[in-house]
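For this view, one protein chain was removed and the others were kept in their places.
Up next, chain A:
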């Protein structure tokens, strides 16, 4: 079902854009995470200001049967506030690092959101009825004088305008000394893991006052520290398996059945470094910024600064596929180090059938790779190309020589416009792309 584009039968179109058009972007509005829920009907975003905005897809209307439903704001709430750790004299940022949806078990929706230190379980529920006719209080809330009550009545439920409420049902705090970078819900739907720079903890969704530490890579002497954990994820269908990636470009797969403490990995994935490409920045560009299992669970994908790699879980010594995202940046690493762009953490995602992968780049470009046809495409999330149902034109970066028309040269790229967070609908060809403070939604053209 899913194609990548560039062919005759598949093209991406602009659907919607959310967020302010203002050139002046407030830091708090910068989107820091994007996630579809299991059905794809809900799309959650978190921002640097600690807010979560949930969009819900409208049902397909009878008027326009060929157009898929649009995503409209469903709920907005402040998930995390800035805090201060008095013991260490540290401010704890309210930025939402990750959102992960929980499988839906009743009418309400639940998600986990986390900042650097605290994970919260939010329940989002709808209320479209309210009770009226209380005995002890008036409709406006004033208490009635009990002595004035002469008769009793049973309150009745009356319909009201839909109200979506978000309430924090669990707060998982004080378990991480270092900055949390990942959370991942286990396939058993009872537990989840949270990872910081040096440790991974396993939680039960119902228990907030304790967690199990399952990975600890902190050395006895911190001066011997050579790598940190950069991302972690639970296997999609084996509840005893999880992986974590490191800043050294390695991935470790662990089995929780093997031991209580999973410091010793079950599998170790590493591609040998090419010595001819060694530079001052080799360690930085090999650091893995994201790891994602495929939906089927056979493969996993890792993102480092310049490339995306697909690994077969059965082969540890090298990836089965490597895709260059923006190789033309290799000669610019010095400047990218100076302006801190080399530390940007790009995420990556699979499509629903695991036949395509997507990741972001600079200049509001994002890239898609079709694993079967080996075709790739570069698209841009911009207001200029945002005509309703407008087809996105493939973009190309000119790496040298004569610049063709419509190509953009490497030096003209805007490194402030970076796409770090993208998400792909679990079942359909609908993608959400976060460009700084704007959320773009694209979908395939219905032929």
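Here is the rule we use: contacts are C-beta pairs under 8 Å (C-beta built on N, C-alpha and C of every residue); 3 or more make two chains touch, one makes a residue touch a chain; residues count from 1.
Quick note on the criterion: contacts and distances are computed from a predicted model.
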Query = Which of "Immediate early response gene 5-like protein", "Small ribosomal subunit protein mS25", "ATP synthase subunit a" or "Centromere protein O" is the UniProt protein name of the chain not shown?
reply = "Immediate early response gene 5-like protein"
Ask   = So which of A:283, A:316 or A:428 would be touching the chain we can't see?
value = A:283
Remark   = Given A:16, A:187, A:247 or A:353, the correct residue touching the omitted chain is A:247
Note = Contacts from chain A to the absent chain lie at residues 88, 90-93, 95, 116, 177-179, 181, 197-198, 218, 221-228, 230, 247, 275-284, 287, 330-331, 333-334, 337-338, 340, 343
